[in-house]
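Provided herewith is a single structure, encoded as structure tokens, for subsequent inquiry.
All protein chains of the complex are present and in place, except for one that has been dropped.
Per-chain residue numbering starts at 1, and chain names A, B, C and D are given in the order in which the chains are listed.
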Amino acid sequence: MKRLLDVSDLRVMFHTYRGTIKALNGVRLWLNEEERLGIVGETGCGKSVSALSVMRLIEAPGEIIDGQILFEGNDILKLSEEEMDRHIRGKRMSMIFQEPISALNPVFKVGFQIAEAIAHRNDIDIGDAYKLVPESLEMVGLDWKRSIDLYPHELSGGMAQRAMIAMALAIKPKLLIADEPTSALDVTIQAQILQLLDELVKIGKNAVILITHDLGVASEFCDRITVMYAGNVIEISNSEEIFDEPLHPYTKGLISSIPIIGASRELTGIPGSVPDLVSPPSGCRFHPRCDFCFDRCRMELPALSEILPGHFVACHLYSDGVKEG
Amino acid sequence: MKLETFIIKRLFLMLIVLFGVSVVVFVVARAIPADPVGAILGGNAPIELVDEMRRRLGLDKPLFDQFLDFMSGVVRGDLGVSIKSNRPVIKDIAEFFPATLELALVAALISIILGVPLGIFSAVHRNKLVDHFCRVFSILGVSMPVFWTGLLLLILFYYRLGWLPGSGRVGIFTVMPPKVTGLLLLDSLLAGDFGAFKDALSHIILPAVVLGYSATASIARIMRSSMLDVLRQDFIRTAKAKGIGRRLVIYRHALRNALIPVVTVIGLTFGSLLEGAVLTETIFGWPGLGRYIVNSLLLLDYPAIMGGTLFVAVVYSLVNLVVDIIYAALDPRMRV
Amino acid sequence: MHNEGSNVISRRQLLVEDWKHTLYLWRQNKLAMVGTVLVAFFILIAIFAPLIAPYDPIEVDLSRTLLPPSSEHIFGTDQFGRDIFSRVVYGARIEVGIILLVTVISGTIGLAVGITAGYFGGVIDDVLMRITDVFLSFPNLILAMALSAMLGRGVFNAIIAISLVGWTIIARLARAESMKIKSLPYIEAIRALGASNIRILLLHILPMCMSPVLVQLSLRMGSIILTAAGLGFLGLGAQPPTPEWGAIVSDGRSYLVEQWWISTFPGLFIALVVLGFNLLGDGIRDMMDPRIRR
Amino acid sequence: AIPKDSLVIAADTQILISLDPAVCYETFAAQITEAGYSGLTHIQPVNGVLTPVPALAESWDILEDGTKYVFHLRKNARFSNGDPVTADDVIFSFQRLLSIGKSPAWLLEEIGLTKENMNETILKEDDMTVVLKTKPLAPNIILSILGGSWGGIVNKKVVMANEINGDFGEAFLQDKSAGAGAGPYEIVEWKRNDHVLLRANQYYWGGEPAIKQIYIKDVPEATTQFLLVQKGDVDVAWRVTTEQAAQLRDSPQKGVKLVTVPSQSNEYVAMNAQWGPFKDERVVKAVKYAIDYDAIIDSVLKGFAVLNQNFIPIGYFGYIEMNPYKKDVEKARQLLNEAGYPEGFEVELLTNPTQIRMDEAVLIQSNLAEVGIKAKVTTMPASEMYAKYRQQGHQIILAGWGIDYPDPDALAKPFANYRVKQLAWRTMWYDDHAADLAEKAGLELNDERRLELYKELQEYWIEKSPFALLYQPLDFWVIRDNLIGFEEAAAGYSITFDFTKISKK
Partner (left out) sequence: MEAIVTIENLRKYFDIKKSIFSKPRKVKAINDISLNIPRGSIFSVVGESGSGKSTLGRLILKLIEPTSGKICFEGEDITDLGSKDLIKYRREMQIVQQDPYNSLHPRKLIKDIVGEGLKIHYKLPSDEIYVRIKEILERVGLREEHMFRYPHEFSGGQRQRIAMARALVLRPKFLVLDEPTSALDVSVQARTLALLKELKESLELTYLFITHNLAVVDYIATHVTVMYLGKIMELGSKDEIFSNPKHPYTMSLLEAIPSAGRGKRIRKIPRGEIPSPLDPPKGCLFHTRCVQAMDICSKEEPDEIEISKGHLCRCHLYS
């Protein structure tokens, strides 16, 4: 399998009055062609920032400080804005956002917005691109005759998300990033959309990064799951293993927080709250909330290392391999 | 259709407001402790003549009756007869309004042409030097007394440089094409008379710039803040993610949205241009409605004050009705 | 978790934090700084006018008329030999008075009408907003002229007239704001606690409407000074020999070509103060933007 | 550039109300109206004294102790459409004036012609002869009144053809003369707040004037007028400010010049004789001694005025030089002391907000302050000020009086005779001696005795009246220096202005 994306040591900061928010602190991610990667974690842990960095959409007051983002072998952090627009964004990568209705421009018809994407992708003018719009709309199960001339506010959440998906997939990207594509939608619609996305990426053979805070969603959809905490990747594993055999105490806590129907157990949750990224805890950023924390955790940031085949974790507990516990 | 019911409803509301305006202006005008007859007859007129004239004009009737007379006239489309000129007020308005309208339109155009790009520029280069410059430039417009800037510009562009004419709507010896709309720029174009057009244009530039510049700041300011607002929206990120480039993101995706609140402000500003023209009209000898109303007020020419005020209120309401319709055209969410 | 310290300390910390934030934002915003400096300067001039002004602002001295700016009279003198600089300095007091009056009057009326209309909605809103529309669609200068004639002459009456006209925008703003706020969950929660309408309006909605209204007021200061000046041009402003800036500019206009200093300096002062208020108002608005501040 | 046969005037035309001779009353409007309409007589400076001279009436006879006037019309007099001027037109014009009954009508009533008696008093003897039956007044009064703009004769045929709802063509004549006038010019159009256009009347009995077209451009702002004339875009700036005039006088400029003539109006301070301290004549006198007349003339009017503390202007029948007051703080304080106001008192000084009046007010305020009187200046638009004045609601008022006709009677009555309910009445000076004298002088047919009476009146008035006359102003214009004859044309200003005397180099 070919490597499509390889992010290493990504550091992103936001400069605010309170100080510098160290949003990403050496993030490592990778993705093969046609692979589906899930990124999960609590709010504010840096999922969106990671995704936006990959698209190079971090804006002031944010700044990519350091790192490497190899996309198809090239470091896209070295490209100029124009080159990004000319070759990468909307050509080889596209993105689906969380709130579909607010992610569509309210003053343009859906058809136009999709055509615009197609036009840019294929370097044709919008008139010609329009001819390809019906096809895209049909693909996501929308009645194109009706929906091509609708404005975003005339769509329901589900329809708008379909339109977004149509827009993102119409350019046949190599990499599709979906940042919480369903969390703003109703439960039944969520399921529909995920199923649709699933089918479409299978057909299109795209690689996908799915960002979600819902482990359940991620595990159903993805091949591999990356767990983030406070700007760090703390665990990477394939999606079955992470449930059956979570390694990092944080991942464990996360799993024990999810209510599961039929499983009548107490939910324990994770004590404490997410740290302030202006002055993150020293060492392992999770240590103040960790039941297993020991001295080293307070001093030293654990590195992400492969503990089991294909299963990476950043925790000092496993510096000597897997222990039971 | 819905648009029609909307318009009808708005017109109805407008009637209510106009009634309110009439009441207020009537009450306020009558409460001024002066006497129109005395004013019009001048300081020399003997008191008997003043009393006699007052009787003749019906100003000795009970106030309520006078109000009823006035309102019944208004309902019939008759704004009464000016005490001063003894002409139907509506005729006076018809004479003065086109000049004011033309001035206000050109001024509005100038303030839009200046304000919108300044606002966009400021927003796009937020907190950079360009932003500071644009903001200070536009705010300077509202900061200086109109009559002061007016005179300074007059001295500069007319007196010192001689580039532009100093007073009036057209040159004295310019023959104007027949009156169609009353807007000289338009009339001369309609008649294909470019000489006249040039002349009218050169006359309107200074007053319109003075007036328009004073309205620039409010447009630039709202343009800037609404642009900043829009640039923060989710759909801008979507557009960027499409890779269409910064220019298109700003001018296609952001601008159209950002213009929506600007339109409202332009409507409100237009009202202030209509009425704020008094000082400009005085300095540039512009034969407009603003001076007419102010002068009527100084002379306490009740019918003219009431008629003029009502008329301005009508125009203002109509402009804002149009603005709301444009608003809807810009913002599909307002349609349905 | 680490929440050490007593209430007192954390409260003080909080204030300090808030201040630091404001200060930070203020320092980021160069123009707001300029605006603050201008306005502060203006207020200081007004307060210390008797100390600053070298001469009596109204005393006529026919032996030194129309002197150009010099070290003795830095802004020159007018046709009565009055020192322009002193007149401008004392004029600042009048402008400050104008500003206070307008703020209080149009602020109070505007807020009262606006939040009432916005909070109660329905018929009350309709009635109040129609009244607002009446005043809004009224030619402002005309209404100000008429009212100032009705109230009697003088700058302060003119200003009262202007404020009676100027509250409409405040009212609209306050209405929009209170409509927005009243539908927020926290107001409903307070209602669920059993708070009366009056209590909600005064204790919970009013404070939230204050800041946009203050911004608006600070932005309007400029146009108020200018409207007053315009009334002066039409002969309805300050009574002579009051050193009101607009009146000085307007009086000096026939000297504009030769004795430019008479109207230019006060004109510049008007422009600077109006500019200051505008920049400050814009700045406050930026600083209070919840997206920035949170 | 402006053609040689055209004259462009920049003026504030806001004050124009109507150009109909039966309606028009203000000075500036009267000048335009006079250009459009000739009257039976015409006022002209003769040896520096404004005198009624023949116009449409070639000559007249005064019969029956000055109660019957027979006017012989000029044979060659024609209206601007070519119609001859006949006795019918004259009678119609006077009856029209009375029937319309606007501001100037009272002037005819002054001489005994009223709406009620007009069929008996205004008579036709033949087509070319008109008879008026008047009150027994000094002939100068009667002939002067007839020479005003309201005495303009209109073309009955044209006017009646354009009558609407029995308005005697008032609406028609408001903004044009259209063949209805026999003056040197025809009023072609008046576009409000824009311009008035006059064109030479080819049938004018005095011969067609040199300037064929007069364009009066509306320029409300004095500064703008001044700039326009300096640039040569207009020939005349009708009303510049005193500062601008002074500037030109002190540093002459190429291309323009300043024309000044004595004006026929009065600027005065009137104290309400029934108000508080002013009930005491000594206080009134103290005020008269407090005012610095010279300073007002020098620094407010920049010298464009002459000292005249009497109500009869210089150059008028009956004028005597009498300027007893000048600033004397000691004396004023002493008078106040005597009257029991050693500490002075507070008073409101009312005026209207023209630049000159406000400046005068500032000076007077500072003068009064020197003697301890604290005056608060209140300015209000003329409409309001006069309303208050007519209700006798002022304490001190600073105002002016324009003269209606060039006879001392036109001043003696308002200033001294409270019975005519004019100025004396307004300021509550109910002095019967002065009133009697003024009445008597008006009725006196003998010039010498008349002169005596006015002398007596003036001496009494200057001592007793609550009026302090400040000065007699000069009128000034800024004109292009290629104009010829403007001085002569303007010589009778504020009573008459003769456009026919103007030509261009």
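By our rule, contacts are C-beta pairs under 8 Å (C-beta built on N, C-alpha and C of every residue); 3 or more make two chains touch, one makes a residue touch a chain.
What you are looking at is a predicted structure, and each value in this text was computed from that prediction instead of being measured.
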{"item": "Touch with the omitted chain, as defined above, among A:126, A:203 or A:258", "value": "A:258"}
{"item": "Residue touching the undisplayed chain, where the options are B:51, B:78, B:193 or B:324", "value": "B:324"}
{"item": "Options C:195, C:214 or C:268, residue touching the unrepresented chain", "value": "C:195"}
{"item": "Touching residue (missing chain; options A:123, A:266, A:291 or A:320)", "value": "A:266"}
{"item": "On subunit A, residues whose C-beta touches the chain left out of the figure", "value": "42-43, 156-159, 186-192, 194-195, 213-217, 219-221, 239-240, 243-244, 253-262, 266-271, 273-274"}
{"item": "Touching residues (missing chain, whole complex) on subunit C", "value": "3, 5-7, 10-11, 14, 184-186, 188-197, 199, 204, 207-208, 294"}
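Here, only the chains that are shown with their structure count from here on.
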{"item": "Of A-C and C-D, pair with higher C-beta contact tally", "value": "C-D"}
{"item": "Centre distance in Å when subunit A and subunit C are each reduced to the mean of their C-alpha atoms", "value": "49"}
{"item": "Centroid distance [mean C-alpha coordinates] between subunit B and subunit A, Å", "value": "53"}
{"item": "Residues of subunit C touching at least two other chains", "value": "28, 149, 253, 256-257"}
{"item": "Partner subunit D, residues of subunit B touching it in the complex", "value": "32-36, 38-50, 52, 84-87, 92, 95-96, 151, 154-155, 158-159, 162, 165-169, 172, 281-285, 287-288, 291-292, 295, 298-300"}
{"item": "Residues of subunit C touching subunit A in the complex", "value": "1, 20-21, 24-25, 28"}
{"item": "Residues of subunit B touching subunit A in the complex", "value": "233-235, 237-246, 253, 256-257, 260, 330-333, 336"}
